[in-house]
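For reference, the structure discussed in these notes is given below.
Every protein chain but one is kept in place in this view of the complex.
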Amino acid sequence: MSKSLLVISRQAPWSGPSAREALDIVLAGGAFDLPIGLLFLDDGVFQLAPHQDAKAVQQKDLGANLQALGLFGIDEVFACGHSLAARGLTHPVNAQPLNDEQISQLIDRYDQVITL
Amino acid sequence: MSTLHVVSHSPFTDSRLDSCLRVCGSDDAILLCGDGAYGLRHPALLTKGVKVFVLAEDSLARNLPLPDWADCVDYPGFVQLSIDYDKVNTWL
């Protein structure tokens, strides 16, 4: 049985390659059919904000990669409710909001965690 | 399942320790290292009541006295903690 991995993504999308490189870990795990979860926490929830324009800063659209998560078999996608509320974001369509207690249980449920 | 959270950013300039404390489970512990050791001077750790360790070299380097609610570990101790807890979550 494969070990499960939770990736906790804490970086905003346009602050360098960090958010993309977090997502790459997730997508690579999905490509190997591993049980991978993804949680957006702190500024990471800005990755879920609607109507962002990557072209304005000549970047590639991270949102397209987020859309592809399902194709890679990544169904466990969550967002920290506290982080969303603190940043004035409404509940995203593509991630399930969790409260602090639920996040604690989520971390508990996975074999390994990478927070970046 | 228990988690050892490792924090190396100062809680006075960075939100990692705050977030860590929000999602920290009752069986979890926090290892402070690097500038994270300044967490020994942060009241949040005391009020949460979570088990706290500090990497000895980092508290020594910063002349941070060890409060009675924290324990210090050397590198073999760090390795042992990573075994004693089911997983290690480093707040990179």
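Chains here go by letter, A and B, matching the order in which they are written, and residues are numbered from 1 within each.
Keep this in mind: contacts are C-beta pairs under 8 Å (C-beta built on N, C-alpha and C of every residue); 3 or more make two chains touch, one makes a residue touch a chain.
We take it that contacts and distances are computed from a predicted model.
One chain of the complex is hidden; its UniProt record names it "Sulfurtransferase complex subunit TusD", one of "ABC transporter substrate-binding protein", "Carbon monoxide dehydrogenase", "Xylose transport system permease protein XylH" or "Sulfurtransferase complex subunit TusD".
Considering the whole complex, the hidden chain is in touch with A, B. Within the entire complex, the positions of chain B that touch the omitted partner chain are 8-9, 33-35, 55, 75-76, 78-80, 82-83, 87-88, 90-92. Where chain A meets the missing chain, the touching residues are 2-3, 5, 17-18, 21, 24-25, 28-29, 31-32, 34, 112-116.
Note that in this section only the chains that are shown with their structure count from here on.
Inter-chain spacing, taken between the CA centroids of chain A and chain B, is 25 Å.
Put simply, chain B touches chain A in their complex at residues 1, 3, 15-16, 19, 22-25, 87-92.
Contact residues of chain A toward chain B in the complex are 8, 10, 41-42, 82-83, 100, 103-105, 107-116.
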